[in-house]
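Here the complex is missing a single protein chain, while all its other protein chains stay put.
Chain lettering (A, B and C) follows the sequence in which the chains are written, and residue indices restart at 1 in each chain.
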Amino acid sequence: MSLELINVWYIVAAALFIFGLKQLGSPATAVRGNLLSAVGMLIAIVVTLFSQGIMTYTWIMISMGVGAAIGWLAAQRVAMTSMPEMVALFNGSGGLASLLVGWAALYNVGNTSFTDITILLSILIGGVTFSGSIIAWAKLSEIMPSAAIVFGAQRIVNAAILVALIACGVLFCMDPAVDSPFLYAVIVLGLVFGVMVVIPIGGADMPVVISLLNSYSGLAACAAGFAIHNNILIVAGSLVGAAGIILTNIMCKAMNRSLGNVLFSGFGAIKTATKVEGEVKPITANDAFLILEAASSVTFVPGYGMAVAQAQHVVRELGELLERNGAEVSYAIHPVAGRMPGHMNVLLAEANVPYDQLVEMDDINPRINNIDVAVVIGANDVVNPAAREDENSPIYGMPIINVDHARTVFVLKRSMASGFSGVDNPLFFGENTRMLFGDAKQSISSVIAEFKR
Amino acid sequence: MSLELINVWYIVAAALFIFGLKQLGSPATAVRGNLLSAVGMLIAIVVTLFSQGIMTYTWIMISMGVGAAIGWLAAQRVAMTSMPEMVALFNGSGGLASLLVGWAALYNVGNTSFTDITILLSILIGGVTFSGSIIAWAKLSEIMPSAAIVFGAQRIVNAAILVALIACGVLFCMDPAVDSPFLYAVIVLGLVFGVMVVIPIGGADMPVVISLLNSYSGLAACAAGFAIHNNILIVAGSLVGAAGIILTNIMCKAMNRSLGNVLFSGFGAIKTATKVEGEVKPITANDAFLILEAASSVTFVPGYGMAVAQAQHVVRELGELLERNGAEVSYAIHPVAGRMPGHMNVLLAEANVPYDQLVEMDDINPRINNIDVAVVIGANDVVNPAAREDENSPIYGMPIINVDHARTVFVLKRSMASGFSGVDNPLFFGENTRMLFGDAKQSISSVIAEFKR
Amino acid sequence: MEAVFLAFVLMLSIFLGFELISKVPATLHTPLMSGANAISGITVVGALGSAGAGLDGFATALGALAVVFATINVVGGYVVTDRMLSMFKKKVAPATGAKR
Partner (left out) sequence: MEAVFLAFVLMLSIFLGFELISKVPATLHTPLMSGANAISGITVVGALGSAGAGLDGFATALGALAVVFATINVVGGYVVTDRMLSMFKKKVAPATGAKR
């Protein structure tokens, strides 16, 4: 196929990516959108296979087979609760691919120095994305301690690595040979840098990091596109880059923190919240059942604990029982509930909760005082009134779901422990709050049992 | 300046156009957006002037001076009520420019046959845009009869022109000489075709035509961009093309007609509405004053008659008097009130009505039964309940502002004449409707006089 | 190959155009129309090339005429849009006075 024709097909592929993302704008068309995007990718791959530059297909077929098998298995096996880890791993794999593509592109003949620079960028960004994502994955799956790893000379060490990176990069570009020692130095330093920038970030901030690295993997693809003069890489890379940046931004806003704060500072180190004390009112599953049975409007507020307890299915079951009982049931989703944007939505969708029953924070808050019972399932920070009221709280200013304004609040958790931010929650001592202690799945199952009796 | 550098500047210019359009998304930033877009244009022009291909500046300077003077004067002098005519003329001028650019590009050396085709397209689309816009302008300003001009063999004649156009185009492309007779034939036929497609369309449908021709002028610029291998023309042309198509679509939707119906059929020829009869209740300015004075919520519904009467300033004055009197005042704008999308908004803005007092149709309708007085100022079709109720009406299905659901309706117009669609309006005979006959400006001034007494 | 690059740019701009324009509120549709008019005056860039390239006399005349019309479009379009847009104002003071 001629280069022109290939590029015409690339235009089609790019248009399909764009259409696909457009259709991701609504749950009703999203499946089709993902399919369109996949068809675009298929077209791009197939026309590339027919390009004149490709001589031997043996290695290609073997590697594609291996990659496809691994990807397919991983995607089929992963539990919905481990999505954050999965995305981190895929991200790392994308970064590594960019690194390798850049490296291999050095062997092409007739590279201009502009091309060499973009190759270097592709290697560098790819490397940082790869090692950073691996650390993020390790922290999320608690293979390594998820706490921030901070040591004294950290800033100095990082600065030194950065300086060395730039120096090696410049030296390499001045004499870009495939066996230049500076090339190896850049690869190694890039990988080390990726590790260094992620270790000082706490495990619960990993979603922000992953999203940012996602954006980087897009940038790496863009750089690779410049390196091999390929439009489709640039278009696709930019789309991914934009997605990552926007999601990062949304998360930071929802946590009321700046990106700089997430990346560079240990959390909660500066302020100390006013201590809260008071009387806690625990209830039993039977009490909870009696109140729920009489309620005519119930809203569930899920959080990270629902994912831990895998309670989404029993929550849906309880919701249906309540509906059959005549109550109006909704699910209020905070933008950063869980450990990933949209985390709760995916879990509830898995449990067959229709997406038109899910309500966003800004829609539920104005009418929350008309809700009879707000059932908080393993959420903590996202319903902490201190964010609204206590100026000394580290989470002050973060928008929350005002469950404390509902007529009654049930909080389902195992203990009085604090959530990810480590801040005490005055909600638990509220006048209208009842604590239903225990694993969320267990607690809800007991309530369901009461209903069925 | 090297071609590379020029193109880098074109990227900047294109980005400014895009930013400009983004900022046109809100009235608060729109002025800045227009300025950014203008800066982008300035950059594009200036770097082009520095390009190596340009040898002599005499003609350029003279023509730019002439063009700028004409444009500036026209823009300064035009009354806000004649915006539709102005836009039609500018459109025609853009089309003519594309035609001429294409024609001149034939004199460039080394055109490929792909280039020749795009040159032809640029000439053709430019010509149709030019002559079509001129006819639209003539109809709008009533220099020529604004009724649809239809004659027996029209379809056959148009089809013949089209066939001749295609034939001449193909013949020209086979031997593209600058003095080819087929070139002249294409130019003439294109101009004639532009006339022929616009004359059978009624004057009041001109806004749709203009918007569509606006889109064409963008396409012509795109074609010219391909003809001279210029990215910035393609980007800017596509943006304009998209704008035209979207506005055309919005107008057609708001009139509940298809584009095909607008372009190809005389209006109202098929259905005949149920005749409406009843008693009309005329009132005097003094009666109107007494009711308005007692009202606690008033909404103005302007239409084409407000533009004709130039009544926007007195309307604003009355609105302020009512507000001072303690009433809640809003302005309900139907998407196709007037003769151009956004026509009423511009007039009211001219009269200093703050844009946050303007309400769209979909926002006013749900709460219109709580409005004490709806004052219809020279609007007719956009408040015709027949569109909602009478299935035989030619405008059946067109969404309207339901003023008949308000507690009281005043209709300000000069007679019982129908509006643009020629359909009778049962609103005038409504139980709660009062007719205030006379020129809108006069009527409102009299009411104001009562207020001030 | 250049034509393919141009087609790539065309495809992206069309999508971008639709995304951008569909966000413009109805209030601003008239200025949008005249603003788009002004942008379509970008043909002036092509016209300059023809008018100044020192081509055949007739070609130069065509180019010069094209410059005239495109410039009318550009200058007229931006000026009139600015005139319109600068009329759009937000309410300055909140409405005072309650119903007696």
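Couple of notes before you dig in:
Convention: a residue touches a chain if its C-beta (ideal position, glycine included) is under 8 Å from a C-beta of that chain, and two chains touch if they have at least 3 such contacts.
Keep in mind that this is a model prediction, so the values were computed, not measured.
Set against the missing chain, the residues A:G342, A:G422 or A:G438 yield one that touches it, A:G342.
When the omitted chain is restored, the residue from A:D175, A:E277 or A:D356 that touches it is A:D356. Here one chain is not drawn; of A:S296, A:N370 or A:N392, the residue touching it is A:S296.
When the full complex is taken into account, the listed residue touching the unshown chain is A:L100, out of A:V8, A:L100 or A:L259. Although one chain is not shown, part of subunit A still touches it, namely residues 17-18, 20-22, 24-28, 30-31, 34-35, 37-38, 41, 44-45, 48-49, 51, 53-57, 59-60, 62-64, 66-68, 70-72, 74-76, 78, 80, 83, 86-87, 90-91, 93-94, 96-98, 100-101, 103-108, 114, 178, 210-211, 214, 217-218, 220-222, 224-247, 250, 296, 323-327, 333, 335, 340-343, 345-346, 349-350, 352, 354-358, 360.
Within the complete assembly, residues 2, 5, 8-9, 12-13, 15-16, 19-20 of subunit C touch the chain that is not shown.
For subunit B, the residues in touch with the chain missing from this view are 3-4, 7-8, 10-11, 14-15, 18, 231, 235.
The rule is simple: only the chains that are shown with their structure count from here on.
Of all the chains shown, the one with its CA centroid nearest the global CA centroid is C.
Among the remaining chains, the Cα-based centre furthest from that of subunit B is the centre of A.
Centroids built from CA atoms put subunit C at 14 Å from subunit B.
As a whole-number value, the distance joining the C-alpha centres of subunit A and subunit C reads 40 Å.
Chain centres here are Cα averages; for subunit A and subunit B they lie 46 Å apart.
Taken residue by residue, subunit C touches two or more other chains at 3, whereas all remaining positions touch fewer. Touching two or more other chains at once is no residue of subunit B.
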